[in-house]
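As you look at this complex, bear in mind that one protein chain is not there, while each of the others sits in place.
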Amino acid sequence: MSNDSRPKTFLIVLIPLLSLIGCGDGGERTFAALPAFCQEVMRDMDRFLGSFEDPADGRYGGTAVVGGIGEIPGGMNSLVSADHGAAQHQIFVNQMTLIRFDEAYDPEPYLARAWDVNEEETEVTFHLRDDVFWHDGHKTTAYDVEFTYRRATDPETGFPNAAFWAHYVPGPDGIEVVDSFTVKLEMRPHAEALDPWRALAIMPRHLLEDVPPGELRQHPFGERCSVGNGPFRFVEHRSDESWAFERNPAFPEELGGPPFLGRYVYRVVPEPSTLLTDLLTESVDLYLQPTADQFPRIEDAEHLRLLTFPFRDYVFAAWNSRRRQLEDPRVRRAIAHGVNRAQIVEAILGGSGSVANTGVPPFHWAYDEEAVDALPYDPERARELLEEAGWVDRDGDGIREDADGVRMELSVRYNTGNQERQEIAEIMQSQLRRVGIEVRPRAMEWATLVSEITDAERRDFDGFILAWVTEFKVDDTDLFHSSNSSAPYGWAGLEDEEVDRLLEQLQVTVDREDALPLWEAYQQRILELQPFTYIYFRERGAGLNERLRDVHMDARGEWVTISQWWIPEEERTGRPLVARSP
Amino acid sequence: MIGYVLRRVGGAVPLVLGVATIVFFVMNLAPGDPSSLYAGPGVSPQALEEVRQNMGLDAPVHVRYIRWMGAMAQGDFGHSLARGQPVRDVIRDLLPNTLLLSGTALALAFLAGILIGVLQAVRHNTWIDSSLSGASLFFYSIPSFWLALMLILVFSLYARNVWGWPVHFPASGMTSVDHAWMTPWEQVKDRAMHLVLPATSLALVLAGGIARYTRTSMLEVIHQDYIRTARAKGLPEWRVIAGHALRNALIPVVTVFGLYLPLLFSGTVFVETVFAWPGMGKLVVDAIGQRDYPVVMAGALVFAVMVVVGNLIADVLYSVVDPRIRHG
Partner (left out) sequence: MTLLEVQDLRTWFAKEEGEVRAVDGVSFHVGEGEAVGLVGESGCGKTVTALSIAGLVPDPPGHIHGSSSIRLRGTELVGLPERRLRRFRGKEVAMVFQDPMSSLNPVRTVGSQISEVVRLHGRLGAREAKRRTVQLLREVEIPDPDTRYREYPHQLSGGMRQRVMIAMALSCEPSLLVADEPTTALDVTIQAQLLELLSGLRRERKMGLLLITHDLAVVAELCDRVVVMYAGKVVETGRVKDVFSQPAHPYTRGLLGSLPRIGSGRRRLAPIVGGVPDPAGWPSGCRFHPRCPHAWGRCSAELPSLRRRGGRAHGEEWTVRCWLEEEPLEPTPDVGKGP
């Protein structure tokens, strides 16, 4: 053979093979690839946590792998992340909140061992635990709470849940550090005054104090080297691939002590079919939010269990009442009567969900049982309402017109690629046709859709289908208060005095007993006005490998009990995993 | 040779800049504003404005373009809007993965494609030829996404859970969870096992085309006079094919190498998604959806550079296989 061809061809084949070896991780954990800030804090964490005795017997040990289709955007930085999965990692896994919810969704102590509210409900004082350490060895103190609060209320930070602070006094005046473990905040009386302190993870002042608020979003802390104080310490984040956490051996005994799992890994697997395969082949122990059509596959597999639990996200169709066709509440009610939502729950969710009538979730204390049957599927009623409102089919084409000949034609948008919303739009199209409303489903790319519907000046849409995750503190002020009609989320353009009054009263009514009638009135009013057609509250699902024990999920989130998850020793796979990676 | 390479790289600079400029304006003129995507539902209008300022979105497009070009010239790709991290870091994380995947796929595709093409040409017009042609066409025409899912179904799920094969492949990811605890040799094996399915599904699509090119080119070469000369020397047939016909037949196939690179990179988008392979393809597609301008721009640049480099490699390979070019 030719004397010069072989070596070269050989090389071409060899290059990828070599890189296979080249990429192999060395045994040593090196932080060389990390920014300087991270190299230091990672070493500090290793040093501090390495000095603790790590429980390694019985339930302690093993790795649990959780698979989800998305990254954790914003990572462990609670000041800038707007994502729900990210928030859960912050509050349940890596960091701590002042208070947390128990199983009945009532507040219980967490980082704050106690709190008191003054008589006028204008001041709350939190008494913090004094035995909680940041993973790098610093104590968690009231100054951290103060720092977190100040950053979160500073517009420069761009804190995504500014509504949290609607009833607090922003800025330096609103908060006072009484001593290292006591902090006092000023507020206005409110039913859910403490809710932000359940949702917002406290951030370490000693590491982030010098970072200008506007640069927090770009700081490596959240993505590359989070230092928390929760049950799991951060180990590693590989972009678009995985997050690894390990047991925090210094977690206070009184709060349950160190978690059982030695290591917890979150893996990003964007394609649901692949993720299902990973669950079936035991590459992941937990598959979060499988699609409804995958439920049977999970239920049928011997070693798997399907968990379902009610959740706070609902799907709705928002209607632009500035439009001629939609200005009359009777028309919007007719839409609700004309769409068989119970059937949609069956068809799309396979029954794992419930019809929604307002934004108050079924497990919420203010949920109005009577609202459930308020707007049943009733095409006849829908036709009556449309006729009353002056919409009659005048040209015999099956679609109604008003006296001026405006056709009852609605373009309904949804984001491209969202199967669920597309199906809803199509069902609405076929069912509403029967009552004389023409719906034209229209797919749009997500970013385009968002910018179009939030552009308060144009509001160039009839309706769109979207999903929304509410907090436990339900507050529709953003959506329905007339003062927000031309703010980004005033989609419906609702201007109703009663709604305004109720929303305002609800904000300041502290006592649940007093608030309940207001909530009922509010829900009734929304049912009447129908700014949205609420479609359903989805139950969330999770596919679980039964080797992972004591996994409980509810509306608080998927990770709420992660400290109690454990794997029997004989069912741990792979190498005997110690708590700390080599 | 080095001078030539430098000249080629220099010539590619305007091209790459052109690509970057076009992508910049297309991205910035598309509807959708990243600030509202990242800020979340509860953000106050005031805070939103701050976010826009932090992201540098408050300036008019041409100002942003000049700023961006200026930063680029200093090697500063900026920060990802969605991830907050420096784009450089994100790309440093993901680019090697994509290179590993596409490099392996390319090598596999060319090895398999050339082997099949040669076999077809040698067994020209027999059942071997026609069945391989059929197979090539099949892999060329079925949707890549479906093919990838089938591979997972067969070689991950069924191989393990149903048939209990001793060897089955991981369906996703680049390494096992306990990778860090493995011996170096096990680590290499672990990586290779994870590479098999994604690389194969990417390679199969390309291999069909390469096989067809090779077959055609080989059939032409086999009838050349110098092949007759080689036979007249008394060489065994396989040496005639491997030593004389193949390298000549590869000359047009090398051109395909350059042509296939963009195809390869677009293929990585779905392969990375299906096999959860953290890489550039998915990064850029996600970034487009998120209006993460800095990442899209940097990604476009990286791909443009990769295509240019790929063509450069094709040219170099060209002169390796064809001495007439080397001395011409």
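A few remarks follow.
Labels for the chains are A and B, by order of writing; each one numbers its residues from 1.
Convention: a residue touches a chain if its C-beta (ideal position, glycine included) is under 8 Å from a C-beta of that chain, and two chains touch if they have at least 3 such contacts.
Note that the structure is predicted; figures quoted are calculated from it, not measured.
The residue touching the chain not shown here, chosen from B:L106, B:L132, B:A230 or B:V274, is B:A230.
The hidden chain makes contact, of the residues B:R83, B:R191 or B:R247, with B:R247. By the touch rule set out above, subunit B reaches the unshown chain at residues 224-226, 228-237, 243-244, 247-248, 251, 321-324, 327.
Operating definition for what follows: only the chains that are shown with their structure count from here on.
Subunit A and subunit B have CA centres that are 35 Å apart.
Residue ranges of subunit A in contact with subunit B, taken from their complex: 1-2, 5, 8, 12-13, 15-16, 19-21, 23-25, 27, 29, 33, 35, 63, 65, 73-75, 77, 80, 82, 155-164, 214-215, 217-220, 222-224, 238-242, 265, 267-271, 273-275, 277-278, 280-281, 283, 445-448, 450-452, 454, 468, 478, 487-489, 574-575, 577, 581-582. In the complex of the two chains, the subunit B residues touching subunit A come out as 30-34, 36-51, 53-54, 79, 82-86, 89-90, 92-94, 96, 99-100, 103-104, 106-107, 110-111, 149, 152-153, 156-157, 160-161, 168, 170-174, 176-182, 184, 187-188, 191-192, 195, 239, 242-243, 247, 273-276, 278-279, 282-283, 289-291, 317, 320-321.
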